[in-house]
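Removed: one protein chain of the complex. Kept in place: all other protein chains.
We call the chains A and B, going by the order they appear; numbering starts again at 1 in every chain.
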Amino acid sequence: MLTAAALAERFGLALRGDGATAIDSVATLAGAGPGQLSFLSNPRYRSQLAESAAGIVVVREDDAEGLDRTLLVARDPYVAFAKIAALFDPPPAANPGVHPSAVVDASAEVDPAAEIGPLAFVGARSRIGAGAIVGPGCVIGEDCVVGVGSRLVARVSLVRRVRLGERVLVHPGAVLGADGFGLAMDAGRWIKVPQQGGVVVGDDCEIGANTTIDRGAIEDTVLGEDVRLDNQIQIAHNVRIGAHTAMAGCVAVAGSTTIGRYCLIGGAAGIVGHISICDRVTITAMALVTASIDEPGEYSSGTPLMDNRSWRRSAARFRQLDALARQVQALAKEKT
Amino acid sequence: MLTAAALAERFGLALRGDGATAIDSVATLAGAGPGQLSFLSNPRYRSQLAESAAGIVVVREDDAEGLDRTLLVARDPYVAFAKIAALFDPPPAANPGVHPSAVVDASAEVDPAAEIGPLAFVGARSRIGAGAIVGPGCVIGEDCVVGVGSRLVARVSLVRRVRLGERVLVHPGAVLGADGFGLAMDAGRWIKVPQQGGVVVGDDCEIGANTTIDRGAIEDTVLGEDVRLDNQIQIAHNVRIGAHTAMAGCVAVAGSTTIGRYCLIGGAAGIVGHISICDRVTITAMALVTASIDEPGEYSSGTPLMDNRSWRRSAARFRQLDALARQVQALAKEKT
Partner (left out) sequence: MLTAAALAERFGLALRGDGATAIDSVATLAGAGPGQLSFLSNPRYRSQLAESAAGIVVVREDDAEGLDRTLLVARDPYVAFAKIAALFDPPPAANPGVHPSAVVDASAEVDPAAEIGPLAFVGARSRIGAGAIVGPGCVIGEDCVVGVGSRLVARVSLVRRVRLGERVLVHPGAVLGADGFGLAMDAGRWIKVPQQGGVVVGDDCEIGANTTIDRGAIEDTVLGEDVRLDNQIQIAHNVRIGAHTAMAGCVAVAGSTTIGRYCLIGGAAGIVGHISICDRVTITAMALVTASIDEPGEYSSGTPLMDNRSWRRSAARFRQLDALARQVQALAKEKT
C-alpha cells in the first residue's frame, strides 16, 4: 500500500485531501475502487470523475476545482499515472543463465548476467549484454549485438548484423535485419542485390509485435534513441529515423527515406522511398507521404468516411474533377 | 463415398436427380470430376455450371431450373458446401501429451487430454484445457488460459494474461497479449505506460496468421464470441469487438475503440481510437473510420482507381477543391 502523501512526495505532485489515503493498484476512473488510484487526462472521460470510487485520482489543476476527494495534482496526469503504475508492474529482471533447451553458437558471447530463455537460439559471433533477456523462441543470427538491459520478449528474430543499444524492448514476432528488398531486372528476370548493411537501434527504443526492420543494402538502417514503433510496422532498408519519433501500428516506410526527430506518424500511414521528413512532423492515419517535407506541422491525405451511396457519387465525380474545374474556369471567363 | 441421398438427408437439402450418385471429395465447378461434389454460389461462376463434370452440384432453387443432373438444392449453397466439405477435412484432434522437446513451466497446468507440440513453451501459471492443441514452436507466457478444444496451429505467441475461450483457432505468427502502445512524453523523452490488462477472446473465435492483439492498459482487450479475424490485423489495447464480427486481412484498429456485433470490416481498413461503431456496420476495403458510427449500413472512403495520368489531374484539382467550390458559389450568386 502506498499513501497519497508518499506518492506526492516521490513524484513531486501537489496533494489535495487526505494524504493517508492508501492504494495498492491502479484502475480506470469507471473501474476503480477505494484502494486504487486512477487519473483524468483525456477530457472525454471527465464525466466519470464525479462518480469514480477511486481512492486517489491524478488530475490537472483545473480539473481539481471543487472536488472533495483525495487528489494528486500534476501538470501532466498521464505522465504521473505512468510513473505510479510502473511501481506496480516493474519490468522483469534477467534471470541469468542459458536455459538448457536453448542453443548458443560456440562463437557467441553471452554475458553471465544475461538470460537466454527456453528454445532460443544465438548465432555466430553475436553478443548478449549484461542484464539482457532473450526470451523463449527468439532467433538471433550472426554478428548481432543485444545491448545491456535490452529485452527480446519472445519469438523475436535478429537476422544478421543487428546492433541493439541499451534498454531496447522488442516484442514478439518482430524481425530485424532481414534482407532489404533490393532487386534489379536483368534480361527479363530479377536478380538480387546483396544487402550488406546492418540495422542499428539506439538506446531505449521499443519495437512492436510483428514489426519488420530490414537491414541496409550497403550502409545501415538506423533508429535513433528513444524511437517507439508500434506493431506491424515495416521499415525498409536504409531508412533513418530520428530520436524520439513514434509511429502507430501498420506504418510502412520505403527505402532510403530519412525521418526527423520528434515526429508522430499515424496508424497505417505510408511514406515513399528516397525522401526526407524534417523534425516535428505529424502525419495523420492512413496518409501517404510522396515528397519530402521541410516544414514542421500536421499533414494528411485521403477522403472522409461517407455512407457508401453518397461516397459512390463523390468518387465518380472525382474522376471528372479536372473536367469540372475546366468547366468552371470557362464559365468564369464568359462572365467577364 | 457418400451418396447424394445421404447428403440430402444429413443436411436437410432437396435432392434432384440420381440419389445414388456418390462422391468422395469436393472441387470447383471447373475442376470437378464425376466422383466429386461442387457448388454454385457466386453468380460470377454460373456459366461453368453447364460444363461441369461434377457428380453432384449444390445450387439455389432458381439455379436448379432445367438442369438434368444430380443436384442438392439449398437455401445457401455455400453454407451447405462448407458443411459437406468439412466431412472430408475434419479438424485435427489433440494427440494428448507433452512432446519431449517442449518446455513447460512447473507452475503451468496442462490438462492430460491436451497436446503440447514439439519445441513449444508454456510459461508460469498458464493453463491448457482438455483437447487443446498448442502446436510446434508456440510460446505461451505467464498467466494465460487456452480453453477446451482450442488450437494454436504453430508459432503462436500468447504473451501475458491472455484468456482464450473454447474452440478458438489461432494461426501461425499471431501475437496476442503484447504490451499495448502506451507512451507519455515527459521532458522530451517517452516514458512507457505499464500495460496491466489482458486479452479475453470468446468461444469460437478465429485469429489469422501474423495478426496482433495487444493487451489492455488497465482493463482488458476483448473479443466477443465467434469473432473472425483474417491475417495481419492489428487490434490495439482496450479495443472491444462484438460477437460475430468479421474483419478481412490487414485491418488496423486503434486503442479503446468499441466495435459492435455482426460488423464486416473490409481489407486494410483503418479505425481510429476512442470511437464506437454500432452493430451491423460494413466498412469497405481501405476505408478510414475517423468518428463514431451510430447507424448500421455500409461506409466508404477513398477515391476510385484511375490511370495514373488522369489521376494526377484529379489529384491536383483535389488540392484546389475549396477554391473551386467558392468560385462556383460566386458564379451562382452573380447569377441571381
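Simple rule for what comes next: a contact is a pair of C-beta atoms (placed from the backbone, for glycine too) under 8 Å apart; a residue touches a chain by one contact, two chains touch by 3 or more.
Worth saying up front: this structure is predicted, and the values here are computed from it rather than measured.
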| remark: Answer key for A:Asp76, A:Glu109, A:Glu219 or A:Asp322 versus the chain not shown reads A:Glu219
| Among A:Leu37, A:Leu164 or A:Cys250, which one is in touch with the chain left out? | A:Cys250
| remark: Note that chain B touches the absent chain at residues 25-28, 31, 42, 44, 76, 78-79, 81-83, 85-86, 88-89, 99, 101, 117-119, 135-137, 153-155, 169, 171-173, 204, 206, 208-210, 226, 228, 230-232, 244, 246, 248-250, 267-268, 285-286, 302-308, 311-312, 315-316, 318-322, 324-325, 328, 331-332, 335
| note | Note that chain A touches the absent chain at residues 101, 103, 119, 121, 123, 137, 139, 141, 155, 157, 159, 173, 175, 178-179, 181-186, 188-196, 210, 212, 214, 218-219, 232, 234, 236, 250, 252, 254, 268, 270, 272, 274, 282, 284, 286-291, 297-304, 306, 310, 313-314, 316-318, 320-321, 324, 327-328, 331, 334
